[in-house]
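Pasting a structure here, questions to come.
Apart from one protein chain that is not included, each protein chain of the complex appears where it belongs.
We call the chains A and B, going by the order they appear; numbering starts again at 1 in every chain.
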Amino acid sequence: MNAPTSRLVLRAALLTLVAIAATFALDPFRNYQLATAAGCFAAVAGLTVLVGLTGQLSLGHAVLMAAGGYGYAIASTAAAEALPGSDALPFLAGLGGAVAVSGVLGLLLGLAAARLRGPYLAGLTLAMVIALPSAANVIPALAGDQGRGAPFFPVPEALSSLIAVEQWHAWLAIAVAAVAVTPLAAMRRGRAGLRMRAVLGDETAARLAAVDPAKVKTGAFTVSSLAAGLGGAVLAVATQSVSPGAYGLGFSLLLVVAAVVGGLGSIGGAAAGSAIIVVLPWLVDSAASALPADLGQRLNGNLAVLLFGAVVIAVTAARPGGIAGLPRRLPRPPFTRNTRTPETEPNQNTER
Amino acid sequence: MDRLVFLLSTGLARGAVLALFALSLVIVWRAARVINFAQAAMAIVAVYVAFALTAASGSYWLGLAGALAAGAVLGALVERGPLKLVPRDTPLPGMIVAIGLVMVLQSGLAIAFGPDHRPVRAPFSQRPFLLGDIPVLSAYALFVLLLAGGVMAVLALLFGRTSLGLQLRAAAFAPETSRLLGVRVPRMVTAGWMLSVATAALAALLLVPTELGLNPHAADLLFVNAFAVAVVGGLDSPLGALIAGLAVGVLVSLVTGYVSAAAAPLAVLGLLTAVLLVRPGGLFAAKEARSA
Partner (left out) sequence: MPAPSKKTALAAAAALAAAGLAACSTPDEDDVPGVTDDTVTIGTHQPLTGPAAAGYASISAATDAYFQYLNDNGGVHGREIEYLVKDDAYNPSETQTAVRELVGEDEVFAIVNGLGTPTHTSVLDYLDQQGVPDLFVSSGSLTWNQPETYPNTFAFNADYVTEGAALAQYAVDQNPDATVCVLGQDDDFGAGILQGVETVVGDEVAEAQEYSSSNEDVTAQIGAMMAAECEVNILGTINGFTALAVGTAAQMEWFPQWYVSSSGADYPTLVEYLGEEEAPLLLQGMASVNYLPNSPGSDWYDLFRQINEDYNDGADFTGNTVFGMSVGYLFAEALAAAGEDPTRESLVAAIESGDLAGNGIVPLSYSEDDHAAYRSVGIAVVDEGVQDFVGTTYRVDDGTVEQIEADPVPLENDGVPGQ
């Protein structure tokens, strides 16, 4: 481990401890929200590195999270049946399952993604989100639209007089998120990150420098989906369930919103973005419900969605580079590759 | 055999609407190099306008004209409004604004009109003609096919044979050069948006009578499937949108009929994956510049 990496690990450990300490200041519901935010954070961090560093836009990270969630539920249920009496082993087995399922799916998708340009990859991943409920219906192991349950991980006895179960789950969530995100942060700053930036900057130049863009892109996609899968495992631990309805199109797009609003490529931005998509709808809903009830039933729920949408637009307009972003860090647009540079214009037009 | 003819004919009518909506995505992609994620919500707002006009006047055709006009106005408003707030050199901020816009428009519609489905009558009978014993296309399905085909022909003429079309294409592909040559690029981009959303509004208007009714979410799935269609066809290719639209419509109908309704989205995903693996830029992709 070189010096910068060990510094990074140290900082990650410190931040993890700070986050765990913060759970003591929160009541059970907010600890649950924190656990949810931690799960989203792992997925958004994976997404932000993928989009920010390699320019591959995935609209399907909710499905990768779901893959992790199903992997967790299946493996931990099996382990709990094989080893009754233990709580920790099914949890670890579940994490293994999450990594395996999301890793394989991510690798397959990454192989396809390496060949595709921005909007084409976006279209493929979007179709994947729409197909998730069908897949749950067709594949018996996914148990249809009711989804699967995951074993409940109670507070260990030594701690049970100290903390509530929500706080315990928040700890687990923070720890898993840390395990998922720290390698991303290290990768982003290391050689792999350099290769990704090289590929994003100019694929031809990268090739000339003996960097294989296809390999880099596939690798980035796999790593990113591993993080998303661990995020899905976190949600499965906190909610003890995984079902296709929870990983729909709206949620998948919210993950993209979190990555962009936070600032593409930035891990801290991913944390802020995740906190925003978890806490902001709830804040807006609370504010909206403070309005007099006689304004009409139709406002119920809808007003909160409307205000949330408006805030998303306002934040994007105010900080197009994201909360953590500075203008110079704006990555190259994943949707356009060379299309605006004058030299390629003739080529673009010849076939019409 | 009877079954096959029946399923093919239902699939074609669906496919025509899909193709039209996919075409609207192709137009805005060609004009502004963006995927408009708010296309469905904007189209549905225009259909509400048509619904109100038809209810007030009793004329379907006035409603149809209203939908086209409302779509065009909405396209211009969004392009000149919220999207002006964010930089254009990278597409993601625009996409996030569009997602925010979807939330605002759909919940706004739900607040204004309620979440219920409002039945929309078709202007022609939906009773299928019989070919022997087999029910095939209805008058309304024929109307949809003809209108969709007509709109595509007109747009093809517009893009291929008129000066406006040339300017639209030039502004999209070479904004800097076009500007030097006197093309008013911002105006052309706005025109592309207007055309695109008007086309989407027409597609949504044609779809609604065949489904549960008008509802803020009535075009959500249409957008997703049309996006898949546009990608299969090649985002730059109107012809691709047409052919892929009909193909996906027929595929969904066949899979639903012979396998199950649940398998249909998986079949679309499978088709999309297969096409993109063979042709990463869609079926009718323009040849790319060699990179290395």
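The rule is short, and it goes like this: contacts are C-beta pairs under 8 Å (C-beta built on N, C-alpha and C of every residue); 3 or more make two chains touch, one makes a residue touch a chain.
Keep in mind that this is a model prediction, so the values were computed, not measured.
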Message: So there's a chain missing from this view; which of the remaining chains does it actually touch?
response: A, B
Field: Sole contact to the chain not displayed, among A:T54, A:S134, A:S252 or A:T316
entry: A:S134
Message: To test your reading of the contact rule: which positions on chain B touch the chain that is missing from view?
response: 2-3, 6-7, 10, 14, 107, 110, 115-117, 119, 121, 126-128, 135, 138, 210-213, 215, 217, 220-221, 252-253, 256-257, 260-262, 264-265
- prompt: Mind pulling the chain A residues that touch the left-out chain?
  reply: 8, 11, 15, 18-19, 22, 25-30, 32-34, 36-37, 130, 133-134, 137, 144-147, 149, 152, 165-166, 235, 239-241, 243, 245-248, 250-251, 262, 266-269, 271-272, 275, 279, 282, 285, 296-297, 300-302, 304-305, 323-324, 329
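One rule holds in what follows: only the chains that are shown with their structure count from here on.
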Message: Based only on mean CA positions, could you tell me how far chain A sits from chain B in angstrom?
response: 30
- prompt: Where on chain B is chain A touching in the complex?
  reply: 29, 33-35, 37, 82, 85-87, 89-93, 95-97, 99-104, 106-108, 110-112, 114-115, 169, 173-177, 220-221, 224-225, 227-228, 230-231, 235, 262-266, 268-269, 272-273, 276-277, 280-282, 286-289, 291-292
- prompt: If you look only at chain A, which of its residues touch chain B in the complex?
  reply: 51, 57, 112, 115-120, 122-124, 126-128, 130-131, 133-135, 137-138, 203-204, 207-208, 249, 253, 256-257, 260-261, 264, 296, 298-299, 302-303, 305-306, 308-313, 316-317, 320, 330-336, 338-340, 342, 344-345, 347-352
